[in-house]
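Yeah, one chain of the complex is gone here, protein chain that is, but the others are all in their spots.
Coming up: subunit A.
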Amino acid sequence: MKFFIDNLPIIFPYDRIYPEQYAYMCDLKRTLDATGHCVLEMPSGTGKTVSLLSLIQFFPTRRKLIYCSRTVPEIEKALAELKRLMEYRIKCAETEEEKAKERNFMGLGLTSRKNLCINPEVAKEKKGKVVDARCRDLTNSAVCEKGRADPGSVELCDWHETLGKMEAGHLIPMGIWTLADILQYGRDKGICPYFAMPFADVIIYSFHYLLDPKVAEQVSKEMSKDAIVVFDEAHNIDNVCIESLSIDLTRPMLDSAGRSITKLSEKIEEIKTTDAAKLQDEYAKLVEGLQESITEQDDTDAFMGNPLLPDDLLNEAIPGNIRKAEHFVAFLKRFVEYLKARFLLILEPFETDNATVPNPVFHFTCLDPSLAIKPVFERFSSVVITSGTISPLDMYPKMLQFTPVVQETYPMTLTRNAFLPLVITRGSDQVAISSRFEVRNDPAVVRNFGSILVEYSKIVPDGIVAFFPSYLYMESIVAAWNDMGILNEVWKHKLIFVETPDANETSIALENYRRACDNGRGAVLLSVARGKVSEGIDFDHNYGRAVIMFGVPYQYTESRILKARLEYLRDAYRIRESEFLGFDAMRNAAQCVGRGLRGKTDWGLMIFADKRFARADKRAKLPRWINQYITETASNLSTDMAITLSKLFMRTISQNPNENQTGISLWTLEDVEKAQAKQKELALEAEKHRQDDDEYGDGGLSDTALMDFDLDI
């Protein structure tokens, strides 16, 4: 459908639109018009990405779009969404001219060599680092020069070579390319997808490519300043910021750094005596390819400087004192010595609590998430931070130190309750359940958690996903359940899949889990909040009819790094420890249960199993769209009561919805126009009121109108 927001034409690739989507687009437009930043929370599964792309991508000024997401599956989904939108626009365009204009558009995703390599010899390597290294061996300019001058003397990569023969700038035709598409194109044409990546109108990649200075320098330097930056699924953005500026150093790492520098200085001496001119050359190259050269220590130290020199984040200038080779090496030497000296301030003398052999780890940890994202806010005029679960909204501007022009959360309009959030505080035997450290391994608690799983696996069709607060707890509880015979009960009704430390293994388990859900056999997936699966895998429709959160996913408070961070947040931003911990736990819980919904015809149960969820202050930290559906009775249940309510819910939901959703939770074009007319009227009225009497201000607006239209008053 096609409609207008103010005067901006929007082509939306569906026949109808959710009111949330409309409101979301209005707010986005407001942000972009004001060239400011915003924080927007839109209920999971209500088509955030498609709304975002429909609005931003075709903003009249045609600003480029940098779209960041967390995981490769999410990147691929966003690309598919963009591609479909593009196809829809081409279909809608009336004249050939317009069609051509639409076609003249490029969007693609960036990812690592490992994910894009099609050279079978290199691609079979399992580790990304090894792929990188082997790729560089085959494609660096020195090798290429040598190989081209004297074919056969060195090994080159055919795919890269074919690319070199083609005309630069036209390696890939216009259009939208998903990662799968680009791989296929590379295979068909015999060219390397990694090196073929051109500049595009829309670029989709992961947070790190913009936030991590090591990567951002290479990838994001060329991005034009008026580009719009979107961080989707940004509820954990502060953690990514911190991660990108933190590092662990161990003794062996430093030792090998020392060795490498010695080698380097020897090399310099050697070259100096032989060829002074060559030295200059070598040095220039060395500085150029700093991050690529020699060992990873160079990486660390060269960029370690960044947070200390935040204005110089892109490291464009080399400090004067290290401009000469000798000085540079001397600097490195000093730097390593400095780190070694600082090693006396060991943070973790032992790797683990019960280790007896000292294995010191130097945690170089960043405490301030705003540090890494500051350059982004400074460089780009519009930054959109959005997610399905990003409550409380004001936390993010505080932590990331920016001022949003729009800050909004949308309720979910539903004609019938599509999901049922329940808080189970005690088992059927009335023993309170909690993942609190003191009681989490109490057999009564473990058994009660187990019986929740057993009971739900009896009554819920297809898939159930259960999340635990940590890997440690999941692993111990799975073992305990097995020994108690609880899992045998589950096996009777469903298959069991569990997240493992290995990503590939878990992916296979996930795929099998989905097969079992499709097939009707049904399965349970046990997984961890903040873990690999909770980030970026959707459990919509039959893949997740119930999501169970066992316990409150608090962080491990004994961690020294966390303690330091909490202290910093308290001192610098006046965020209390308990406030941050509660916020962090609830955002992760919300993220887990939110995975289960996609679209308004989907339905599911959300089970919060911990007595601490019953507290109103805890629940207040959940996104509004979830919290608004937790009733007073449903906030303090025993297992058997919850099961009764769940059965009732499933019986109701499985009936055909008779009432027409159109107009309430679904809008057709007419509804949009009606809403716009009403909005205009209200705005006029409000204006009149304001003129009449300032006291009334924004009087004349009913609550529902506010909720529906999110007027900016």
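FYI, a residue touches a chain if its C-beta (ideal position, glycine included) is under 8 Å from a C-beta of that chain, and two chains touch if they have at least 3 such contacts; residues count from 1.
By our rule, contacts and distances are computed from a predicted model.
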* Structure fact -> Matching the hidden chain's UniProt record against "Exosome complex exonuclease RRP46 like", "BSD domain-containing protein", "GPI transamidase component GAA1" or "RING-type domain-containing protein" returns "BSD domain-containing protein"
* For the chain left off this view, which of A:E511, A:E567, A:D617 or A:E681 is in contact with it? -> A:E511
* Of the residues listed, A:F3, A:Y396, A:F449 or A:Y473, which one is in contact with the missing chain? -> A:Y473
* Structure fact -> Where A:S224, A:N482, A:S578 or A:T631 are the choices, the one touching the absent chain is A:N482
* Would you mind spotting which of A:T162, A:S265, A:N417 or A:T500 touches the chain that isn't drawn? => A:T500
* Structure fact -> Per the touch rule stated above, subunit A touches the missing chain via residues 14-18, 47, 49-50, 70-73, 76-77, 80-81, 84, 111-112, 114-115, 126-129, 131, 178-180, 206, 208-209, 212, 214-215, 242-244, 246-248, 352-353, 361, 363-365, 469-473, 475-476, 478-480, 482-483, 487-488, 491-516, 519, 521, 523, 528, 530-533, 535-538, 555-556, 558-559, 561-562, 598-601, 661, 666
